[in-house]
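Presenting subunit A:
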Amino acid sequence: MSYHFNFAPILAQWPLLLSGIGLGLLLALVSIAIGSLLGLVVAFATRAPSRWLAGLAFAWISTLRNLPILVIVLFLFFGMPQLGLSLDKINSFILALSLYTSAYMAEVFRAGLLSVPPGLIEAGQAIGLTRSRIQRDIVLPIMFRNALPAFGNNFVSLFKDTSLAATIAVPELTYYARKINSETFRVIEVWLVASLLYIVCCYAITLILRALEKRLVLEAN
Partner candidate 1 sequence: MQWDYFFDQVLSHRDALLQGTAVTIGVSLSAIVAGTLLGIAIGVAVTYGIKPLRWPARAYIDIIRGTPVLVLVLATFYISSAVGLDLGAFQAGVLALTLFCASHVGEILRGALQALPRGQIEAGRAIGLTFGGIFRHILFPQALRYALPTWITAAVEMVKASTLLSVIGVAELLLTTQQIISNNFLNMQFYLLAGLIYFLIDFAIEQVGRYVGRRLDRPARRTT
Partner candidate 2 sequence: MTPIVEVRALHKRFGELEVLKGIDLVVNEGEVVSIIGSSGSGKTTLLRCLNLLEEFHQGEVRIGGESIGYRQRNGQRVRASEREIAGQRAMTGMVFQAFNLFPHMSALDNVTLGLTRVRGMSRRQAVELADHWLERVGMRERRDHRPAQLSGGQQQRVAIARAIAMNPRVMLFDEATSALDPERVGEVLETIRSLAQEGMTMVLVTHEMRFARDVSDKVVFMDGGRIAEQGPPATLFSTPESARLQAFLKTSSL
């Protein structure tokens, strides 16, 4: 095989690639924020005294986890306008990603809740704290610390999932990679660069989150 590598045409497009990464990160950040809030509500709902509400929360988790994200994206973007709910492609994609990740975040928070030792809650009761005080000052902070590593994994997955926005022409990294692919025909180079950029970003996110984790753990001590 005598393939002559030529990265110049791809690297010449670096502003596009960079803006693609920027948009991807933005999509992931907004979606994880909305998805986490939603997931927190769902996580508490799974432990609600009302069986009906808890069942609904479990159904939410099970349904969204077992649907392909691409189907959710296409359903929201192409299907919802039929019900009179039209969102532009970016907002529609953010909604899809937020709903999808809310199921995973709910699981993360649920596991975090379950890992709060009952003895700590009893200790709170023993010093006379109210139920809501115990939730706010004891359960939530411990839950968040426990949830942090899984939260990081979810965020990295979510960032990779932003590549799906390319299918509804949201101009993120994968979209530009396909564009450059068809314009320059430097096929191998384009995809090498694209996946390298994703890998580097995922790695950087992981490092940042790990540093954050360490700081939080130290603070806790």
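Regarding candidate selection, all candidates are chains of the complex that A comes from, given by their letters.
Keep this in mind: contacts are C-beta pairs under 8 Å (C-beta built on N, C-alpha and C of every residue); 3 or more make two chains touch, one makes a residue touch a chain; residues count from 1.
Just so we're clear, the structure is a prediction, and the values are computed from it rather than from any experiment.
Which candidate, 1 or 2, sits against subunit A in this complex?
Selected candidate: 1.
Once bound in the complex, which stretches of subunit A touch candidate 1?
1, 3, 62-63, 65-72, 74-75, 78-83, 160-164, 166-167, 174, 177-178, 181, 187-188, 190-192, 194-195, 198-199, 202-203
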